[in-house]
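Of the protein chains in this complex, all but one are displayed in their positions.
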Amino acid sequence: MKSSVIVFPGSNCDRDVAVALEKMQFKNQMVWHKETKLPQSDLIVVPGGFSYGDYLRSGAIAGKSLIIDEVIKAANSGCLILGICNGFQILTETGLLKGTLLRNKNLRFINKDIHIKVLNNDTKFTNKYNNEQILKINIAHNEGNYFTNSNHLEELKKEKLIAFKYCNETGDINDDSNPNGSLENIAGIFNSNKNILGMMPHPERMVDEVLSNKDGVNLFSSLLK
Amino acid sequence: MKITDKIVEKHGLKPEEFTNIKKLLKREPNFLELGIFSAMWNEHCSYKSSRIHLKKLPTKGKQVIQGPGENAGIIDIGDDDAIVFKIESHNHPSYIEPYQGAATGVGGILRDVFTMGARPIAILNSIHFGSPEHPKTKSLLNGVVSGIGGYGNCIGIPTIAGETKFNETYNENILVNAMAVGHAKKDKIFYSKAKGLNKSVVYVGSKTGRDGIHGASMASAEFDENSEEKKPTVQVGDPFTEKLLMEACLELMKDNSIISIQDMGAAGLTSSSVEMASKGSLGIELELDKVPCREENMTPYEMMLSESQERMLIILEDKKEKEAKKIFDKWDLDFVVIGKTTDTNNLTLKFNNKIEGEIPIEALASKAPIYDRKWIKKKPTKTKFELKNLKKIKIEDALIKILSSPNHSNKSWVTNQYDQMVMCNTVQKSGSDAAIVRIHNKDKAIAVSVDSSANYCKSFPLTGGKQIVCENWRNLISVGAKPLAITNCLNFGNPENQEIMGEFAECLEGIKESCNFLNYPVVSGNVSFYNGTNKKNIYPTPVIGGVGLIKTLSTPMSHKFKKENSTLILIGKTFGHLEQSCFLKENYSIIEGMPPEINLLNEKNNGESLLKLIDKNLILSAHDISSGGLITALSEMTFTSDFGAKIYKPKKLTNLFKYFFGEDQARYILEIKTQNLTKVEKILKESNIYYENIGFTQENYFEIEGELKINTKDLFKINNQWYNNY
Amino acid sequence: MKFSVTVTLKKDVLDPQGTVVQNTLVDMGMNNLKSIRQGKHFEIEVNENNQANAVKKVDEMCKKLLVNSIIEDYKINKI
Partner (left out) sequence: MKFSVTVTLKKDVLDPQGTVVQNTLVDMGMNNLKSIRQGKHFEIEVNENNQANAVKKVDEMCKKLLVNSIIEDYKINKI
């Protein structure tokens, strides 16, 4: 499997995700945002961080960069795209994913380990997980409060496009287990073709037992098939 | 413009100092030159009140690659790895504008570290606020914490350790100290010393604006028509640009085009250019019209004194300009040759081809004033209270009082606002005795911690100074790290006051003794005087930042109980020292007497023996005992653990309050697999260590035989309330 | 030619910032506060003397970058 990680000025989880990909035996390349061609890849990762300092709206300016046109083309031809955290925000700004990410409800940056539930394991990204499986995973963001209109929300539900929801240790999905005010506790969504996944939690931070747990491993290994 | 006495005074220069300047120049300085003298000769840059005391600190050791005198200190951690670190204060700016003050504090210290060729891998902070009831405290706390997080999170370096304290002594003067730690290759370290004649001096980074032009510029405004327009402005941090600057510098450092490099910190262009020239015994000539400016019509005075952030000065090897510029272009940063090195030994400032100022470098650097200020020794104090005369309370209530107090409450409200995981090398986050960061791609790690004890230092500075170094050393030992070296940030009041100067001198003496004895040298640091208002100075608050090495990362040590039915051992002697204790302060508002004595021999022996036990894999968890005593430390070991503990009644010391709340030093609690007990005891006996078997771990409850029994989850809840209710 | 652009969240979009600010103000004793919404404000100067053209330029900036039309509305005013 070949992967590409897009690097914007201000990306800061680019190395982290590259390390995780390489650990999972991806052949990875870093791609600078000013490039106009993408190397041939099976997976494109838009990493976390603060592209352009999160100025204006998080993800807005990166969404206008040269390389993004190529990412959109690749997405439309079925290439797998994974947006993590700021990457998710960028994908919503480009329109590849619908909805948007607003400020966290408490207006503070939040970094902690939280739990999410796998809602659909019948996708290229999640097939190594069980449905309803609870993962413990790290979040780190200012704007993770997912919002979309009611039509799209219906579509997300009907087409099983919600990838993960925030929950507590025992799997309850409610206001108390919602860290950032996200609509219906949504933590990650697919596009309608399910070749694009955007998620606020950081799977690349959960692949090394010395640091945390290995709950993120199956996300990458699902893709390897 | 005629330089009047008033102008001199507004520049913070004493009349004798001005006379001295005229002697050194052999003439009157002009306005620009006066501004430059005032920047270089102020306390912050010249260390004029502290230098003779700082000289006494031990700064050498096998592990030291670079001691004080550079942008940051450097130590050797084996293989080809070096750790670069330093702490710095940003107290006054943070009081005026907490978010930006704290943010730019972090930005500044990060530049000190990556200037030397190191990639920053951790940020620490020590923040001190006034009493929680003080009307300003809440917004200062909010602003400072989000400022520190805002900068570190955005640039993508984990903020992993620190301390947050409240004490009314900081009501009008908070402390915001930030420490940065970086990793470099030993053979790729960069220094600020200039070398060679006619080398290009290059300005890189953000443009220069009228930010933070010191009190000096207020003076200048008085003599200007548009004084309103020129009000000094607060420095605003731009972590995004700093990220670009960091990546660009680290990229340029991969080859060998840099002769020397220096960040523009306090006194910006002035201090960076003077420092480079002074260390290289050269002159430097700047063409100020080339300085990239953000605002129109900036004067040479403003350019030289601006404290705009995210800027660096580089001296380049010949013919390297084109390649270097390419890198900075790629990162969308300014790159302009603004001058050259010369053989004149002068700082020469040109503007529109006219020389606007010319000052011998040595007048600004080595000939800057040094003061041996008068100081008085602190006399030991006696306590007036007698324990038996105090109102009776229950142990349980006293413990709850401590665990729910602002200073001992769980700090996750703060630390959850910091990205602690970015860079994916954080092995242990905030909340433990020391944080642990792995060296990228290696099986080794460093442990880091910052510590201070203002109450101890106030009551008896000599002991206080000793104590903070020991406490910091203990924190590193507790996570299984070998302590290597420290950096220190010395926050004090007005040095012209003999008592304050005494606090300074004696704290430093204490620090020196501990560092010497523990082979724990000082490799960098910063002094912040004049903390306080009018006649009210802050408590002496030296802050120690320590770095230790963990050679292999098999199982990192933490203070969380790990198993049921393990044996608990207390090492170090308990005398029951309650003077200056948290117990008396929180329960009776008594802050009296002497701080606990430090016995360096025991300190060293206990610590080194514990390290041996950890290395032999005989310890399940370890925790040092500090403020709040044994009972507080034990409670902390139950937090987020599945286990509690049952503690026996003490056999020797009969007063339970003294035993459980006393703050005697050099003590640790160890959790040991019961089957390993004989092995552990053998080692402890061989090393002549005093120890006691104090109990064992159990499920769910924290219990003291016949005295108290609390569910550990409830205890943790108590510990978590304060911030959420504030 | 100089313009101001005001960008506000659409009515049906939740405004976490506005909500917190409103609650804080009420907590601080500002009881007369009925509602508060927060948005962005830009001051834009363009080199263009024909007003219609200038507005067109500014409008283009809004559409292409400054405004996320999924959640935001905007207004342009000459100043």
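Lettered A, B and C in written order, each chain numbered from 1.
Heads up, the rule we're going with is that a residue touches a chain if its C-beta (ideal position, glycine included) is under 8 Å from a C-beta of that chain, and two chains touch if they have at least 3 such contacts.
Here the structure is a predicted model, which means the values were calculated and not measured.
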| item | value |
| --- | --- |
| Hidden-chain contact residue, picked from the options A:F26, A:Y52, A:F88 or A:F164 | A:Y52 |
| Touch criterion as defined above, residue of A:K64, A:K160 or A:K214 at the omitted chain | A:K64 |
| Hidden partner interface residues of chain C, rising order | 4, 6-8, 21, 24-25, 28, 30, 32-48, 54, 57, 60-61, 64-66 |
| In chain A, positions touching the absent partner | 52-53, 55-56, 61, 64 |
| For chain B, the residues touching the chain missing from this view | 96-97, 100, 206, 209-211, 229, 231, 233-236, 238, 240-241, 294-295, 308-309, 332 |
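Convention: only the chains that are shown with their structure count from here on.
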| item | value |
| --- | --- |
| Euclidean distance of C-alpha centroids - chain A vs chain B, Å | 36 |
| Shared interface positions of chain C, touching two or more other chains | none |
